[in-house]
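Of the protein chains in this complex, all but one are displayed in their positions.
Per-chain residue numbering starts at 1, and chain names A, B, C, D and E are given in the order in which the chains are listed.
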């Protein structure tokens, strides 16, 4: 894994909204995993490199409940292979009518040190997963076993998740607004820029609460806004 | 009503996820009421036999607000007829643009001892319903009166709810993941099997938290898993 | 602004469900903003006259991040122009794939005394917005900057929001069930009628909790219901 | 059957568009079967009273291929019971993922003198059905047997079809634009009014082709338009 | 109108597919009117500048059938104002449940010399419109009068149509694949480039039919492809 600790630490302090804007400036408009929510929106921000699992539609004869007796079944294998610190991302073809995974597998990921899990389908045992420490994101709860609709077919290949492209190693960041995918090669510069942007946004928020108009302040087109921000940074040590 | 008390009690202790897997083993893949959520996900598990109400699209001339002055209006009649212990299930044709019911009717069901209410549409007064003791499940809140889109037409006939088939007397179980429909004739055996499965899942969960891999454990393909489970059951008295 | 204080005060005490029924009696079936939820369902009821912003689909060459350096950009201008006490209503063409606004703009609206904000798209910084005092309603969280999909094009023109018609000056009421649009000319009579209806609904709710059947009570077709309600009003001073 | 021959004959000469406008004048806005198309748009206009079949979601154990060995299976029974001159209307819950019927059953309806068939799902053998004389309307072709998703459950009850309410005996009219449902009690007056409207529309069309503006002509707010129309009717004998 | 005749003539000879690629090269990815089809796919290519009409959701009390007695009703006014040679583009909010227009209005446009009509809703009298000379594009047929769901509110303002941004004066091109929107300022250069691209595509098509591989040919990365194309152009006089 090549996501450096300082980059990871920076990304933990910024929002998916700020990251989306930084990506937008670079012409990347499609990196948000669409229509995916955290099971518990109060968890700290999730950050990690993508480790992917691809589902295809299940064919009945290939998916009896006994398939899991095979230790090399891709779903189970992927759960044991996902590196600590990574985010486990599942391409469920935006179909939440059967579960992408349940609480036992997600607990296993947590114990193994995985940073989080995302599916564009749904999780079963959603109340249990919400209570775990590991952040999890899905479309909606879904009780049916994954075999009902999904067959795990490929581990760690490029996938789509919620209409966003996800390559193994891309950096996934998740908060209350959902999950965003940062191309691996951009993670460091996006992290640095987002930290800067966040400082300015925090400054603006403070000023707006104090009653200042957004015109000239957001963005900082007034010279005074820049001067005030410089002073604020100094006083805050940011 | 033929749902026996021990079956009901067993079903209160298991999850819709576990029940779905038990149904899946019997070739039933379509028993989950799709895209329906509890108004309050912290309520205890809902269990009861289905008592159904079928809505058709409303025709304007047949649905002035005065229709409810007729005591035999099917919606109001159904509310008074639904047996205590049953689950009131409404076929709203997956249309939440007008309410399926509101807090007064749901309160009446609660007072009458009804076990819960499910619609594949939406409830109005959703905040009030969430605060009641009776569990309620819907797609999303919806303030417009049901007459806007729905005309109650049939009481206790076979219906669809969230794409699942529901026959009167089928057993409905609901938790944070949503609602599942157990065919009446299978309730007892599903309940028994789900209790057994739940014991094993609880055992696995404990082991996974302790750090054991899911391979060989989930499912129990390692002989040791079976031995450990036997010991665990003994120690837990399950 | 012509929404009178007593009308506003009355509307704060009634539900969107009750208002929808009052509108339904007048042949208005389509005034609910469909599929829009409060970010914090526990906030007090939102009431205010509609001040609107219309978005059209964004064209890439017209929406670089630098557009906001123009103080007359319609989105920013609208935020500063929305009158205190009004509700800011955005026509996002039911597209939540990019944000309609974020926490800084919504904070500015709050500081300016605006009564609330509604979009049929989504907000970014949703966790921060939920914590503000100002009520906000959207379809779902959405982190991407609005420029990704939306271009603000018109201020305070008639729009659609969640399939409902919204004319500037219409009265918007929002609670846990969502938002309803009262045509400006009807606000006073709807408010008066809804207050009356609410009194009766509160009476019924009390009686239903006491065990009375809804037949003859809801609606009051039994003479006794009317007598009891008259007594109840007297005792409650309503 | 109470649809009188003159009414039927009149309805064969008017369009679903004209009928929709006549219904709209009476406050009926929801009588169009939404998203349903003719398999062959060049067929003559279909007219007949609704004979309905209701499908519910199929449960696997109740729908082996052998169910059709039962002569009283509701789908097959309905095909044999539908009166000559009627329109067979199927409530497929707007689900075209499995067929509502195929060419053999539709051929049988044709031979029995049935006036047409409509489903808000899809037909299999769509190319064969398109070649029959009997008009057929669906959402899209669908090859899987109806048992895959649909279980026929009720014959000739009130249903929804394409979000429109359909009561047995309502008059169904179908042309290239789709199908409209005329409440039984209104058929005669709607037919008469639509014939009148059609005369005026034909007159307007002629004038518009001749170069006249629609202002004052459509609708006839200019006195001259009325005079010209009177002359036109006389000359055409309509 | 500033669309020059040579530009119009060039655009009549190229496809929407080729134009989309030319726009894509300039970073414009969202100019296709999504999910809109020609009523008659065999018509010649439609070209003209956009003249727009914006619909909002209809409110029942504002849309009795009598509104059309007002000569200044925006829908009727727009039909009479649309310049000859223009394309009439309607923002129907992607809602085909009621008609955007019918055959009489479309005939009037044809007589007035308008180049075509597009809606992201549907037309009534679709069979008649298909037979006219004027090209028309919609989502699907729809018989109900536009008043059922749509209120015409603004003439010739920027709109969305099928998720594409449309500014008055943009150039609309339509063929069997649907309609594309060329920003006004790019029309000339896109037309020129598309003509060049079309020559090469025609050359490739000929070669592919002759059995040549697409590798090195499409695009022309082989030197030989360029040489052959130069010879082909010469021989064809293109």
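The rule is simple: contacts are C-beta pairs under 8 Å (C-beta built on N, C-alpha and C of every residue); 3 or more make two chains touch, one makes a residue touch a chain.
Bear in mind that the values here come from a model prediction, so they are computed numbers and not experimental data.
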Name every displayed chain that the left-out chain is in contact with. A, D, E
On chain E, residues whose C-beta touches the chain left out of the figure: 15-17, 19-21, 24-25, 29, 32, 34-35, 37, 41, 175-178, 180, 201, 204-205, 208-209, 211, 213-216, 218-219, 221
Provide the residue numbers of chain D that touch the chain removed from this figure. 65, 68-69, 71, 76, 79-80, 96-97, 99, 102-105, 107-108, 111, 124-127, 140-145, 147-148
Taking the full complex into account, what residues of chain A touch the chain not shown? 26-31, 56-62, 93, 95, 151, 153-154, 157-160, 163-165, 183
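Everything that follows uses one rule, which is that only the chains that are shown with their structure count from here on.
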Give me the set of chains touching chain A intersected with the set touching chain B. C
As a multiple of 5 degrees, what angle does the CA superposition of chain B onto its copy chain C give? 120
Repeat of interface A-B, chosen from C-E, B-D or B-C - more than half of residue-number contact pairs shared: B-C
Please work out the Cα centroid separation of chain A and chain D, and write it as a whole number of Å. 49
Chain centre separation in whole Å, for chain E relative to chain A (CA means): 39
Where in chain B do residues touch at least two different other chains? 29
